[in-house]
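Everything below concerns the one structure shown next.
Omission of a single protein chain aside, the complex is shown with its protein chains in their original locations.
Up next, chain A:
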């Protein structure tokens, strides 16, 4: 639940999603759900010459199960806040 809430706060920001097939897609975070499925708008593949497979796609849905990393904008991360929240969750409260 913690990371679901966290990603919901990042809606509207520019992120790069790296998939488990090495494809990296950059776009504006449109929405996220409880499976951490992600919808991106205004997408472009980071290495378009190597991966021209999505040239005609500007908006996409990415299944949460295939995401390896989400690269965040530095200003989107409050490390102190995340520290506190993860510790609270670990304590079960």
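Note that contacts are C-beta pairs under 8 Å (C-beta built on N, C-alpha and C of every residue); 3 or more make two chains touch, one makes a residue touch a chain; residues count from 1.
Heads up, the rule we're going with is that contacts and distances are computed from a predicted model.
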Inset, instruction - Assign the chain not included in the display its UniProt protein name, restricting the answer to "LSM complex subunit LSM4", "U6 snRNA-associated Sm-like protein LSm8", "DNA replication complex GINS protein SLD5" or "Eukaryotic translation initiation factor 3 subunit I". - result: "U6 snRNA-associated Sm-like protein LSm8"
Inset, instruction - With the full complex in mind, choose from A:2, A:57 or A:81 the residue touching the hidden chain. - result: A:57
Legend entry - For chain A, residues in touch with the removed chain: 19-23, 25, 30-34, 37-39, 43, 50-63, 65-66
